[in-house]
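Can you read through this structure? Questions will come right after.
One protein chain is absent from this view; the other protein chains keep their places.
Entry: chain A
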Amino acid sequence: MTKTLQAVIEQTTTQGNKAFVPYIMAGDGGLEKTKDTILYLQKSGATAIEIGIPFSDPVADGPTIQQAGLRALAQKVSLRKIIAFLTTIKHEVKIPLVIMTYLNPIIQYGIPKFISDIKEANIKGLIIPDMPFEESSIINDVLVPDDDIALIPLISLTSPQTRIEKILHESEGFVYAVTINGITGSGSAFSQDLQHHLKKLKSIAPIPVLAGFGISSHDHAVIVGENIDGVIVGSAIVEALHLNDFATIDAFFPQQTSI
């Protein structure tokens, strides 16, 4: 059965559009602001939203998201509170939400309870940046198809072909193509090989391919997204939200503003 998340992305691309998935840090500025942000991004035309969970030691993240996480933690936000909050707004949210969290908060939460609670909160996908597919059984063994939660695989520029094929074999939702060898938000130093890599990935992936890490503007997103199904933008959105700079956010949705 095709997961909802995948179906929504495919619906977007079938209509000739690219999927656009903004990342936000839950609790940065407080959970009330997070609610306003989710509804704003939904109205602006986001395909789905990635909800970041703050963690004390985010090794895959650059300074922008690290700082956002620290601000959220200072607001006393936790995975428990965020899931409870997402449950309260689930009827207002019409687009798929995807949780991005490091593994340790889930382990403390209790994995079976975490899965059943995010299902209740209508979460449609899960991204765990410190859980490569070799270790994914810790979550996969608890998930059942009926949960309709896609465990999103990450593929990097360093992943060899045989490994990519193995990862794709079990994947669902969409493939998260990491576009730089580096942490989130580390500039726009895209490698020469990136387009080639993404094109190749797209040609073998059975599910949509979205790229993320280091995409800083709409123009940038257009270039990166050219040969694939869409993009994920994190640090640039997180920083703009922190500064209440809605012009920068709106610039990622040109099809909306031109209407």
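We take it that a residue touches a chain if its C-beta (ideal position, glycine included) is under 8 Å from a C-beta of that chain, and two chains touch if they have at least 3 such contacts; residues count from 1.
What we mean here is this: contacts and distances are computed from a predicted model.
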From "Tryptophan synthase beta chain", "ECF transporter S component", "Phosphate import ATP-binding protein PstB 3" or "cysteine desulfurase", the hidden chain's UniProt protein name: "Tryptophan synthase beta chain"
Hidden-chain contact residue, picked from the options A:7, A:60 or A:251: A:60
Listed residues A:5, A:79, A:143 or A:168, member touching the removed chain: A:79
Residue of A:41, A:100, A:183 or A:238 touching the missing chain in the full complex: A:183
Residue ranges of chain A at the interface with the undisplayed chain: 55-60, 62, 66, 73, 78-80, 102-109, 129-132, 134-135, 153-160, 163, 178, 180-183, 186
